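In what follows, a single structure is set out as structure tokens and then discussed.
As you look at this complex, bear in mind that one protein chain is not there, while each of the others sits in place.
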Amino acid sequence: MRLYVDSSRCSGCNACRVACSLSVFGENNPKKASLVIEPHFPAPGVYKVRVCTQCGDCAAVCPTEAIKQDAQGAYYVEFSECNLCEACVPECPEEVMFVRPELADTAWKCTACGDCVAVCGTSALWLGEKEAVAA
Amino acid sequence: MPAIFRLSGSLKDVVGGKDEYVVEAGHTVREQLLALGIVPETVAMVSVNGAMETKDYVIQDGDTVRVLAVVGGG
Partner (left out) sequence: MNGYGGHILRVNLTTGQVKKEPTPADLARDYLGGRGFGIYFLLKEVPKGADPLGPENKLIISSGPLSGLLVAGGGKCDWTCKAPLTGGYASASMGGHFTAELKYAGLDSIILEGISPKPVYLFIDDDKIELRDASEYWGKGSMTVEKMMKDKFGEEFQCAVIGPAGENMVSFAHINHDFGRQAGRGGVGAVMGSKKVKAIVVRGTKSVPVADLEAYRKAGMALYKACKDAEGLKEWTRYGTTIVTSWCNEVGALPTRNFSAGSFEGAQGIYGQTMREKIVVTDKGCFGCPCPCGKYSKTKKYNSYVEGPEYETIGLLGSNVGIDDIEAVAQANLLCDEMGIDTISAGNVIAWAMECYEKGIFTKQDTGGIELKFGNADAVFKMIEMITKKEGLGALLADGVKKASQEIGKGTEKFAIHVKGMEQSAYQTHNATAMLLAYMTCDVGAHHNRAWAITYDIQVGREKVVPEKVARVIWLQHFRPMFDVLGACRLQWVELGIDRDLYVPLLEAITGIHRTWEDIEKVGERIWNLTRLYWARENADFGRAWDMPAPRFYEDPPKTGVTKGQYTKLEDVNKLLDMYYEQRGWDSNGLPKPETLQKLGIPQELVA
């Protein structure tokens, strides 16, 4: 499973990022979310959303093998095994692999849990099979 | 085949909370609203099968009619 996005439907509300930080960390803190909304205002007035495609490039370079794959094929960080080396960060083609030691003592990423999809009022986000063509 | 008549937002409170009705074809949206006890002027928008219509639209068999309450402004 992976997350898909249609940025043109995004209204920039950030509900997804609150839901994400709650899912990943059990905290109310969108700075600790695993997806990014870039607003482009005042012109041209669009939001660009970046989400994890579950490509696995992060897992491939992790020296401690802290990034593992679950039964649905989504990669997640085993927090206790991460040593904050940041090797994964530059590998991520979507720039959604996060290491911010001031915020968390582990790397984190999208686990394709779907909580962001549940709160998105404009249907900009959805879960699908990795190979699936974006709806 | 009857039509489906759906009420949104605060309109359903006017009629006691129920938001979906099965109605007979042949009446206008305005008549249907009056039959439910809703003053037609409190309706902002009528959508029939996804397209905007007026309150004078005559309901056809199989239609899904959605009526939206007037909103509260900015």
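Lettered A and B in written order, each chain numbered from 1.
Note that in this section contacts are C-beta pairs under 8 Å (C-beta built on N, C-alpha and C of every residue); 3 or more make two chains touch, one makes a residue touch a chain.
Just so it is clear, the model here is predicted, and its values are computed rather than measured.
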* For the chain left off this view, which of A:55, A:84 or A:119 is in contact with it? -> A:119
* Structure fact -> Of A:12, A:56 or A:128, the residue touching the omitted chain is A:12
* In chain B, positions touching the absent partner -> 6-14, 19, 39, 41-45, 47, 52, 66, 68-74
* Structure fact -> Per the touch rule stated above, chain A touches the missing chain via residues 8-9, 11-15, 18-19, 21-22, 25-32, 38-39, 41-47, 102-103, 115, 118-122
